[in-house]
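As you look at this complex, bear in mind that one protein chain is not there, while each of the others sits in place.
Naming follows writing order (A and B), and every chain is counted from residue 1.
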């Protein structure tokens, strides 16, 4: 058992089933020693964890929970492509989009929901670079979208 | 004749002339075995295929056509840097921005206009990871902007 799967077990996390792409693309691609995931929405099964605008209905806490779910989905789709979660060696980059009211400026707080769980799982190897930006509109009225780049190993 | 140029011929597609950068940067850069394109607007010659806000004047179909044009421009600028379209071996990542009204949430449908043509041309090697996000404002009032990462070969 590798480090990541051990850590998932310790944390009591069962990865969600990998969400299907919602359109004409694939959920993740490997090239060289990297895996790029598609932008993940906060699906938990067939439902989005939170829909709506952060700062105007959706709270930071709800959006953090959504960001966490989207990050777990990113791990899940990457795993479905590399075949084994323990081949995900490091988290390199997280791009986080937050559907925001125009006077909401705590996008970093929201995307922390993703960053925290990535670091809990990957620990030192989960320390990633990150962009957190607001947007007026996301697919399916999701409150967050998260794309990741993972470094992969043998 | 390589696979990509053969496929372009079969599809009857003549790549557009590579758009010039509209500011102080270059349209594409190669590093390692990847080519990053700059964000491409839907220029067809000197005109944008569609300007305005999707969900508020611009239809999904018009925006899909714009996304297709921007994707062709991405292939074109990448080709102008690698020298031969057949050196573009795979499409790795597409980042698609859609100028959206705040209640428009079908960005994935719009960016399909880019994804479909990439897969028609590159076929199995055109299956890419993707982010589709909305935004309140894009350069020159374009309705879409598309940036790509291609894997390149010898």
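As a working rule, contacts are C-beta pairs under 8 Å (C-beta built on N, C-alpha and C of every residue); 3 or more make two chains touch, one makes a residue touch a chain.
All values reported here derive from a predicted model rather than from experimental measurement.
Enquirer: Sort through A:49, A:66, A:111 or A:142 and give me the one touching the missing partner chain.
Expert: Only one listed residue reaches the unshown chain, and that is A:111.
Enquirer: Have a look at A:80, A:119 or A:141 and name the one touching the chain we're not showing.
Expert: The one listed residue touching the chain not shown is A:119.
Enquirer: What residues on chain A make contact with the chain left out of this view?
Expert: Missing-chain contacts on chain A: residues 32-34, 55, 90, 92-94, 98, 100-109, 111-112, 115-116, 119, 127-136, 149, 151.
Enquirer: Need a quick check: the contact residues on chain B for the chain that isn't drawn.
Expert: The missing chain touches chain B at positions 21-29, 31-32, 36-39, 53, 95, 97, 135-141, 145, 147.
Convention: only the chains that are shown with their structure count from here on.
Enquirer: Please work out the Cα centroid separation of chain A and chain B, and write it as a whole number of Å.
Expert: About 24 Å separates the centre of chain A from that of chain B.
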